[in-house]
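After the structure tokens below, expect a handful of questions from me.
Missing here is one protein chain; the remaining ones are kept as they sit in the complex.
What follows is subunit A.
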């Protein structure tokens, strides 16, 4: 250290200072690193006496006279002999109590919220508030670069003593300070170098390798591309009785209370985030040396504590894990957090704090009401004390209600855990009885009709309106009476072939007038039909006919030849000769076969699911389930009583609505393809389609659009496409109907009436609403326990629409139809394999498939969210996102676009709105997205993108040259190209700061340090520099511009 007569002297910054400074540079001007130190002074002192106490501590602690500065690319701390602190004195004695409180709060907030510049000393300020003749409150606010929580206790004690001494007129008794902070920093630099540091860092790297890049805790809003520090807090107290229980539970397990609290925290996070890899940041005091015990300064170090919660451990078991992890971490707790960050995640996303985003601190209780925080360094963090504890949260991500619920759940879980530590963490309660009951409540607004069959519903309608039109195909029509009559003939013929209840009849036909008589004829014979789409590949047709073992195939004359040879009887429904023959036989002979009717338990149809993997499975759907569906659909969709346009193949169960729905309420079924020709008939009142069809609908004349109900189902429904459609058709109710074939067509639905607001989820999709009458939807965790609202779980369906199972597949059926713990005894529930979350209002949101959620480089990615962002861009009509794997690139995200947008422009726009890990690394522009026969996106048909070229591109502009040169020099790389990435070349955050400093030294551009974290390639950073230069130039005189450019030219020569 240099002579004391100097006005200032320099020393190396500590690692902790470096970390705080670095983070501060990312968000200059933010008060996020302002720490509080409130002190109560119960003495009758004058203002100058209190100020004198502050002067005394400032003289004692160099940290209170320190600023930070970059010298030759390295961070130095600068200690000043004298400083002029910002101390504001407010005498509020004359004010009434209420106003005094308000004003006092306002003054405290004012000193807390203002930012510090770390290059100016001192890094603290204070408000001295006199609230009584013998009462002062000193609100000190100190920057984290020179301060920590323990410093706050030290400072508060010293000020208390100094003021007490002043009041008593005696000298203050303060401990000797054997060293100063700069000595500590130098000692730390000396000690943590070379192989010792490398070995310890390596241990951290090994422990944290592959950790989740970001926690999976559900947020109320998507993470913004740019990390903001705006925050708020929820205060709470851990009841004293519970604190004692925590301590006792700790003692039994040789654990500290801190470990018990942290274990409950990890358990809660694991439950709420559906993840078993939980990373929490904890703080180490860093004051192991006795010499620094009484020193003000930045000593704390952060550690990422990673807890494995897998395998359903008991709370005691998890406590054991946390204890081991924590003790191990503490042993290596001196390794600077920054060094660990560089070792574990050299490439970082500017929208995500590295290593951990959730903090946990167990801090001493100051006993004074703390100043509220308006910022948060972490997404979520506990500051737990024995007094007033706080949950800090980032307001960009969380709502206050969510934070309050988090605290409530934590305390509930903690209390149960310490009461019985042998409880499995999955079984610890998260909610009270009322909340739990509301999650398990049935959606049944009305009981399902007993003994109803779909057939009887149609027959009853035919009896009510025999002369009304029932079916329309082109210019041919059938009345209800004619339909019933024709169906009767088909049934007779089938019975003669030995068909009865539980028999299966394949229907291999295109949409035609005879289709409905055929299907109803199968039902009248008591049997179930198996739709086989003539557009299917021959192999699949053969498979379905063989698997269903259908005894009879109903087809059309022109298709009969395409049928594979087999043992089944083949009948052409449009063969006039055959019809005539049947009619004759019918007239002559006695009723053939036993005219046994189907009951509600008999099979109505078998529909094969086009599973993405493995062979298709036939879902056996019973008459009662179809009846239950049609009963509510007939009421919910008034458009069914008019004319329904049926355009999709009947092999897709989505069509059941338009196929039979109208026939139960007196409407007509019109069979027509969804094209220009459909516009020639009457305008339909009802149309059901997949969301993928919306693009097609938008291109068709308005006469094709339904006048009453548009029902969409089969896939996640993007809100933007629906919004556009609704704008064009404001008088139509739009329904999002959710339902797997296994739960009969649709069992959860959201109807959005004209003028009503769309329920849009955070992925930009329309919510799926509430269970249909009779059905119940459960959102459950892996242990089949209900998860709270907001938390993603797997969706299970119970009720009359749950089908019998998979045809001749007992194992697959048993795996998917599980005992229902929440309904009547013996009931089964269907495991949909879909993820869902419940909104606060109880309605449901689809959250992707359980098995195709993408996990990429430690991130859990929901493709729908990226697709929604893509569709929101101009020039993008439709989009899909998938993961591609190839040898050279590994696994990466690829976006498929339909529209005129340019891939580079799309990439740039996405990078501005989405976190880096969600920005695709490849783009493919298509004319249209490939669809399956059922109108869903055909993932398998998406092409692989062209391999991106990775080659040297020489810098093309002056700015690129400058950046490339700086990179090459700092990173010791010979040749840096325009497309090279700073972090891929071996850069880290300290080097990044030096790079920015150098660039700033070469040209006068106000580029922030975070610029290099958002623009990591030479070309991107150069473009950003040029953009900022242009902005600056706009505000300059011509003369100034010339001077600037001249200076830049000098710099480059």
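Following the convention adopted for this analysis, a residue touches a chain if its C-beta (ideal position, glycine included) is under 8 Å from a C-beta of that chain, and two chains touch if they have at least 3 such contacts; residues count from 1.
The rule we apply is simple: contacts and distances are computed from a predicted model.
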Chain excluded from display, named as in UniProt, from "MbtH-like domain-containing protein", "NADH dehydrogenase", "YCII-related domain-containing protein" or "Peroxiredoxin": "MbtH-like domain-containing protein"
Absent-chain contact - pick from A:82, A:291, A:420 or A:782: A:782
Residue of A:43, A:306, A:770 or A:804 in touch with the missing chain, whole complex considered: A:804
Sole contact to the chain not displayed, among A:564, A:701 or A:821: A:821
Where the missing chain touches subunit A, by residue: 310-312, 501-502, 596, 599, 601-602, 620, 782-784, 804-805, 807-808, 810-815, 817-822, 824-828
